[in-house]
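The full complex has more chains than appear here; those shown keep their coordinates.
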Amino acid sequence: PGRLYSATHEEILGGWTTDIYFLKTRDVLRAAGRLDVPVTAEIFARQEGVFAGLGEVLSLLDRKGTDLAVEALPEGESFASKEVLVRIRGTYEAFGLYETVLLGMLASSTGWATAARRCVEAAEGLPVICFGSRHVHPAVAPVMERAAVVGGCVDASCILGAKLLGKDPKGTIPHAAILLAGDTVELARVYDGLLPEGEPRTVLVDTFKDEAEEALRVAEALGDRLSAVRLDTPGERGGVTPDLVREVRYRLNLAGYGHVAVLVSGGLSPDRIRLLAEAGAAGFGVGSYITHATPRDMTMDLKEVDGKPVAKRGRLPGPLPNERLKRVR
Amino acid sequence: PGRLYSATHEEILGGWTTDIYFLKTRDVLRAAGRLDVPVTAEIFARQEGVFAGLGEVLSLLDRKGTDLAVEALPEGESFASKEVLVRIRGTYEAFGLYETVLLGMLASSTGWATAARRCVEAAEGLPVICFGSRHVHPAVAPVMERAAVVGGCVDASCILGAKLLGKDPKGTIPHAAILLAGDTVELARVYDGLLPEGEPRTVLVDTFKDEAEEALRVAEALGDRLSAVRLDTPGERGGVTPDLVREVRYRLNLAGYGHVAVLVSGGLSPDRIRLLAEAGAAGFGVGSYITHATPRDMTMDLKEVDGKPVAKRGRLPGPLPNERLKRVR
Amino acid sequence: PGRLYSATHEEILGGWTTDIYFLKTRDVLRAAGRLDVPVTAEIFARQEGVFAGLGEVLSLLDRKGTDLAVEALPEGESFASKEVLVRIRGTYEAFGLYETVLLGMLASSTGWATAARRCVEAAEGLPVICFGSRHVHPAVAPVMERAAVVGGCVDASCILGAKLLGKDPKGTIPHAAILLAGDTVELARVYDGLLPEGEPRTVLVDTFKDEAEEALRVAEALGDRLSAVRLDTPGERGGVTPDLVREVRYRLNLAGYGHVAVLVSGGLSPDRIRLLAEAGAAGFGVGSYITHATPRDMTMDLKEVDGKPVAKRGRLPGPLPNERLKRVR
């Protein structure tokens, strides 16, 4: 069988994922005698956001084992457009080759963390879970889940993502299991029997029947053992609307199942989250809004060469002050 | 030093990047005696696009070493919204756990290939190169570059990406090298001296001086040995416009450097490519348009269980015909 | 108990629904000796449409029993903006008092017929039924239903409307009956037992359960005796969408109920009709689009007084030619 196309850790750390022109650059600079000149580089983003991905950057630079000095914004903090986020001092030789890698790590994690933060803010205290692994390549699924938690999500469903965060992975049961079982209630019973006591039971209620009907059937079957129903209504049935949440909530209350929470998922965005929270939803599973987040593009500029301020056309020469940076290395 | 957050190949193949609920599903279905029931699953996308990522899917399924039968659309072909792209038959046990992984592989590669194809079509035969590694996590940089080539890009600049494609990586010299050298012409001379004969020399001409002036200086310095100048004008200087391309082309011709091609990069999209090609650009380096492509979301539906057509609400039960699928396993 | 507020036939014919100023006009003109002067009046609409309401106008003018000569466009024909639709010659005394009444009759019937025509055209041969009585005052429900049939609808559900048209009223069973019965299938069985052989059985399937599930339940229960299911999904559940029609149609076919038609209703417009017909709907119940139609405002101008062309400012004096008018009195 063929290999997977994603890069292994060794390949990344070995420079195999950098652009070839950095290798050429190294050769040219060596020939020009400029490779070991001390430089200052700064990284910034053109759009504001929530900073993430620094941990990986340091893991990589640490391995370079050199005299690099690094200042950076702490992960999870909001930053402004064009604010300096990372400043590296050292020889170009020591880190220049990794420009592509460093920027890619920061851009993707920061993009995901920023989108997650928007959802978390919209939920105003209600829990937001990231359901997005299926939208990204499995090699970066744990990177994405970690960034979502940096942005404020409460849990990770990807097993490795959870491990990286020192958490237990959280999740329930997909449509496929219900289809295989043939009936939601039947499956819910097996699930309930299997789960350790104390762990919350959440059942998906839009597979076969109208959600309101199925929610009541499941509640009747599991009684006090049921902690939540999840609505994930497909677009072909109108998606999850505030009216649907309100009615399921109302019918559950009317039938005496006030203890059963209504969780929602499927195409959620901060605006939808606000509307559904107001209608009674108690938690949110967000997929595409977080995972489709555009990478927060990062730019690394040389700002000092051999102690003198420089910059290419369009940039301000010399380091730019940012008192929020901390010395991290 | 800490670990990188991306998943290694072993972690992916070992199921560590799936969502925890697939593990629970396995347990529940085993308890319900439904784990070894034969099923048919189909994968489709809601939006049309250019199919890619199948190779990785097969690499994974191969390792599962079972009796799975797989039909699929060939990579690189365009598909319609909701067209069946992959059909898998076998026991749920054999592949169900990997739903998240399979969809993630297809969604990301297909998204990148689709965006690349749009650029390639706009270029009408002129070469398009993917310059996007810095926008994605290094773990998926080779995945992305490979997908861009499936979509029609001519070369890969990421070293590992090129290796996966059996090509030599292609590239030139970044702004940083010029800043370190202190003058574009000076650096161009060293670069020229270092490069093997026969390899094309392309020099970036927007670092220190107006592009038209710098292009003529470099052309004068390298003469017939110069194959191209690259314009990558920053937004702060108006970006690369059709007027700029037209003028640089005109001035090079007027000075007798008709053999020097004008390549462009920086914020290109299919519409920009069309305008710049018309103005005389001879090649395009595309970054964000390809790498920011939204993943082409994939859905996997169970369509048959134990020989009987099924489907959750909103989907049509039973396999849907698609004569374009090939038996790939 | 108080009286209803609508006007009886006697009140209308007796002039009680005209504006008071026409009575004053009569007195003033009598005092001025201008009441029995021969005049020509013309009626037109500012917007194009489908003409209707003429029958009532003639019923009224007939009762005035005088020497009025009337030319008019036949009911059901399309007309252009500002085209002359009715021309009346006689003394002002004989019909002037009824200007308000005549215009009101024509404006409302023409408005409804025009809207019905738009739906019928969109359905391209599939039947459109008017379900709109609940949107209008009961006094004009039969007027509206008659106009809808003039516009091309196939049937009337209002008992009196059907009688006016010499047809049998058509209809099925409302949500209320199903709610009272407590189950759709149960009610469908009673309904089937009660209906004369040969009359088609249509059952509403969105009251309690998901439409796809309920459609199959009802089809199973009634078998060959079921002629159609009706989808009237509430907005709270996403309304009736092309996807829903397509799926219900597909599932009925798959289960061997290809003979059961899928009828739709609920917020339909010509655009929705086109989309749903394409998805497999076989008939349409239209309510608000027809009944909310803006009255096609009519204007009556005096164009000749005592044989001389006149017109108020803004209008062209003298009768305007229209070869499509027929002498109807």
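First chain written, first letter: the chains are A, B and C, and each begins at residue 1.
Throughout what follows, a residue touches a chain if its C-beta (ideal position, glycine included) is under 8 Å from a C-beta of that chain, and two chains touch if they have at least 3 such contacts.
What you are looking at is a predicted structure, and each value in this text was computed from that prediction instead of being measured.
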> If you can see 3 copies, how many does the complete assembly in this structure contain?
Replying inline: 6
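In this text, only the chains that are shown with their structure count from here on.
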> Residue numbers at the chain B-chain C interface: does the shared fraction exceed half, giving same, or fall under half, giving different?
Replying inline: different
> Which integer distance in Å separates the CA centroid of chain A from that of chain B?
Replying inline: 21
> How many angstrom between the C-alpha centroids of chain C and chain A?
Replying inline: 57
>> Suppose each chain is reduced to the average of its Cα coordinates; what separation in Å results between chain B and chain C?
In response: 58
> What positions in chain C touch 2 or more of the other chains?
Replying inline: 210, 243, 247
>> Residue numbers of chain A touching chain B in their complex, please.
In response: 1-9, 11-13, 15-25, 27-29, 31-32, 34, 37, 39, 55-56, 58-60, 62-63, 92, 96, 99-101, 103-105, 107-109, 131, 133-143, 146, 157-164, 169-182, 186-187, 190-191, 193-195, 206-209, 233-237, 288, 291-292, 294-295, 297-298, 300, 302, 305, 310-315
> What residues on chain B touch chain C, complex-wise?
Replying inline: 309, 313-318
> For the complex, which residues does chain C have touching chain A?
Replying inline: 208-210, 213, 235-239, 241, 243-244, 247
